[in-house]
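Questions regarding the structure given below will be posed in turn.
What you see is the complex with one protein chain gone and the rest in place.
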Amino acid sequence: MNNSNNKKKSYVIPGFRLSFGIVTGFLGLFVVIPLCVLALYSLELSFDEFIANVTSPRVFASYRTSISTAFTASLVNAVMGLMIAWVLVRYRFPGKRLMDGMIELPFALPTAVAGIALTHLTVTEGWIGRIFAKFGVSVAYTRIGITIALIFIGIPFVVRSVQPVLEKLEPEFEEAAATLGASPAYTFFHVILPEIFPSLFAGFSMAFARCIGEYGSVVFIAGNTPYETEITPLIIMAKLQEFDYASATSIALVMLLLSFFILFVNAIVQIRAAKLT
Amino acid sequence: MKIRNDSGPVKWVLIGISALFLFVMLILPLVYVVFTALRDGLDSYAKAVTDPYALKAIGLTVKVTVITVLVNSAFGLFAAWLLTRYSFRGKGVLAALTDLPLSISPIIAGLVFLLMFGRQSFLYPFLDANNIRIVFAQPGIVLATIFVTLPFISRELIPVLNAVGTEEEEAAALMGAKGFYIFTQITFPHIRWAFFYGVVLCAARAMGEFGAVSVLSGHLNGLTNTMPLYIELLYQGFDFTGAFAMSSILIVMAVLILILRNILEYRGKKELEI
Partner (left out) sequence: MSGQADTYVELKHINKNFKNFVAGDDITFAVEKGKLVGLLGPSGSGKTTILRILAGLEPADSGEIFIAGREVSHVPASRRGIGFVFQNYALFRYRNVFDNIAFGLKVNHWKKQDIRDRVNELMELVGLTGLEDRYPKQLSGGQRQRVAFARALAVEPQLLLLDEPFAAIDAKVRKELRLWLRELISRVGITSIFVTHDQEEAVEMADEIIIINRGKIEQIGTPAEVYENPRTPFVQDFLS
């Protein structure tokens, strides 16, 4: 019993009813009822209409654009985020505090500002776009542009989820592998990576979920060409502007299910990882 | 894992790639915005940010941010307290619901309130009869912003409250202290830095929210345009100097927020060592 005192929840601390009432009331009004309304509203369509809505070619193309760009961006962020977390935890170098301090910039900077700035940088005459143009690659108004905007949005997720885990990793761990004759690369891939994989995956899926729903930073850089660079949130927005609420709602429902699916997969990965330790 | 003092080529290659990546992705856009905003001289910059519509947009953004932070502070404190101080059935569900807005697209967040209070809603006749306008008006903007930033404060508080444990509060309750007194006198000192950090994050997102607000605003210039929406309007009208000038204000805010964040995080870590 000695160790469980801190974990054990007490029933003497006053305020349970008040906080329970406020929290459930608030969540009910702000989260549960709105989402139920969304589900109910989509019931106004018949099943066939619903399917026709969410699988029309243009909508279907938008899923492909959204998922492929969000997935690529999150993959890039998984690699870069892991590297940045590694550098921040492992090495001492000038400017380290600055580097650590700016990771959250995408949380602090309004997405629309990031969107227009990245667009202007990557058009063919922009500071970055010029370089790519030499190789005949255009960035802005293509899927590459969307991916870059999403990379910007997702940077903090992987770094901040891997960093604390790396910090807690005991050095003996690696030293043990080294004394057994493992090369640094072997140690990294076979000893360290499995340890941090759950946090890496958590960061990846948070970034992925966020990127799929992202609107503000993407809408400027995407160019929004139907079938090519039109993301799903933009389709919903367009339907709303045409007052076609039924279609908007059914597409939103599909997106919502997709987010839940990502959350679900991540939960399974985390539970399995917790069981192994 | 300890800091290693090895200085092999791998170290500098990794640092170099990381620094280059962050420079291009994070610093360059900021520099670019400020550069473009000032390109036409300080006069046109000043003119752009003191335009009456610009001022209205700034005012609305401040208003929305303040209301959102107040509401979410109250919710965040209660939710974190509830989820760390008591055990009860359904706690996992409440925790999941609290975090849910993080994984919902802002567009969908806007859409749900549009469906709830818009013209096709069953509530609309009632709202209309009482002359309450929510959709395409300021209340809708506030609602959507609150939804999008709902978990920001509780997420910062929960790990700290769990780490502190419940014994101090139990001791206080045993001596007969009431809930509010315990919270303000005993609990709050432990969580103040995390709380302020949450407030800062919440304010940052509230200020910059675009998608959700975009759905519900109706884009009435001077009335329901927040700063990000006003920037979009300028940008689409090819007034790039204006758009970047307004953006530069938000960039200054973002940098201030980052500095604050680092101070608060440092303070919090220092006090945890007690």
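Each chain gets a letter, A and B, in the order it is written, and its residues are counted from 1.
We take it that a contact is a pair of C-beta atoms (placed from the backbone, for glycine too) under 8 Å apart; a residue touches a chain by one contact, two chains touch by 3 or more.
These numbers come from a predicted model, not from an experiment.
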Practice prompt. Please provide the labels of all shown chains that the missing chain touches.
Written response: A, B
Response to the item:
Checked against the full complex, the residue among A:Y11, A:Y186 or A:F243 that touches the missing chain is A:Y11
Worksheet item: Of the residues B:R85, B:H190 or B:R261, which one touches the chain left out of the display?
Response: B:H190
Worksheet item: Considering the whole complex, which of B:L97, B:A173 or B:A194 touches the chain not shown?
Response: B:A173
Discussion item. On chain B, where is the contact patch with the chain that was removed from view?
Written reply: 167-168, 170-178, 181, 185-186, 189-190, 274
Response to the item:
Missing-chain contacts on chain A, rising order, are 1-3, 5, 8, 10-12
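Note that in this section only the chains that are shown with their structure count from here on.
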Worksheet item: If you average the CA atoms of chain A and of chain B, how many Å lie between those two points?
Response: 17
Worksheet entry | Touching residues on chain A, where the partner in the complex is chain B | 5-6, 8-16, 18-20, 22-24, 26-27, 30-35, 37-38, 41, 80, 83-84, 86-87, 89-93, 95, 97, 99, 101-114, 116-118, 120-121, 127-128, 148, 151-152, 155, 166-171, 174, 184, 206, 209-210, 212-216, 220, 233, 236-237, 240, 245, 248-249, 252, 255-256, 259-260, 262-263
Fill in: In the complex, chain B residues that touch chain A
1-5, 10-11, 14-15, 17-19, 21-22, 24-30, 32-33, 36, 74-75, 78-79, 81-82, 85-88, 94, 97-98, 100-108, 111-116, 118, 120-121, 143, 146-147, 150, 165-167, 169-170, 173-174, 178-180, 182-183, 201, 204-205, 207-211, 214-215, 227-229, 231-232, 235, 240, 243-244, 247, 250-251, 253-255, 257-259, 261-262
